[in-house]
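In this view, the complex is presented without one of its protein chains, the others remaining in place.
And now, chain A:
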Amino acid sequence: MSDSGTLTKTDLVALTGVNKHFGELHVLKDINLSIAKGEVVVVIGPSGSGKSTLCRAINRLEPIDEGTITLDGQPLPSEGKALAKLRADVGMVFQSFNLFAHKTILQNVTLGPCKVRKTDPKVAEQRAMELLERVGVANQAAKFPAQLSGGQQQRVAIARALAMDPKVILFDEPTSALDPEMIQEVLEVMIDLAKQGMTMVVVTHEMGFARTAANRVVFMADGEIVEQASPEEFFTNPTSRRAQDFLGKILKH
């Protein structure tokens, strides 16, 4: 286990003593986690283990009860304009894509830069087309989200996140809502991003992605970080009983 609780200069995201409850349920228990710049951290664990909540807490879509979360050394503000400003630097890719349903694909990508960063619309459009090209959906730019396949929508969502030039991108089960044949096209875009040095926190069930792209695997169960290690180490030699059980269940088939 690495000493992830200590804050070092290169830490981009740092969670210290984070606790959260949903009523009676203790969903995050004393979470200490730090993510370095350029690091790709994959969070895995059984459903209900708190991994999505952890991911959503980092940009405060889920407020926490206790502890601190810092981004680039700055603690997360609780509400208002300061929080919005900070969120602009944190990309988020959702399980259900959440593209703006009333906007075209191109507008989905330019909306953030234009409205939040006040980028000139012409400049934002040009950059958006480059990003859509990069994720392979540039030819769909004029369509509405509902006209695209799930895989295409998720790639647009990644382009939308990239358009803000984020310091880190959070992926909350990005392939869980996709038909099997579309998972690969999304993972390829993500692997590409990882190679280019993007800081990423990825909640996923895709063990293949964890093996190829992750620098570190964080295993969660019952709201706790049970174990964290490099992918080779984790998949070949998990130390905790719960990780062994989990891997036994998912790697059997």
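In the analysis below, a residue touches a chain if its C-beta (ideal position, glycine included) is under 8 Å from a C-beta of that chain, and two chains touch if they have at least 3 such contacts; residues count from 1.
Quick note on the criterion: contacts and distances are computed from a predicted model.
Participant: Refer to UniProt and select, among "MaoC family dehydratase N-terminal domain-containing protein", "Imidazole glycerol phosphate synthase subunit HisH", "Cytochrome c assembly protein" or "Glutamate transport system permease protein", the name of the complex member that is left out.
Facilitator: "Glutamate transport system permease protein"
Participant: Out of A:G50, A:G91 or A:G151, which is the one that touches the chain we can't see?
Facilitator: A:G91
Participant: Which residue, A:L99, A:L131 or A:I183, contacts the hidden chain when the whole complex is considered?
Facilitator: Considering all chains, including the one not shown, the answer is A:L99.
Participant: Among A:K20, A:K51, A:R127 or A:R160, which one touches the chain that has been omitted from the display?
Facilitator: Residue touching the chain left out of view: A:R160.
Participant: Which chain A residues would touch the chain omitted from the figure, given the whole complex?
Facilitator: So the residues of chain A touching the unseen chain are 59, 61, 79-81, 84-92, 94, 96, 98-102, 111-112, 115-116, 144, 146, 157, 160-161, 164.
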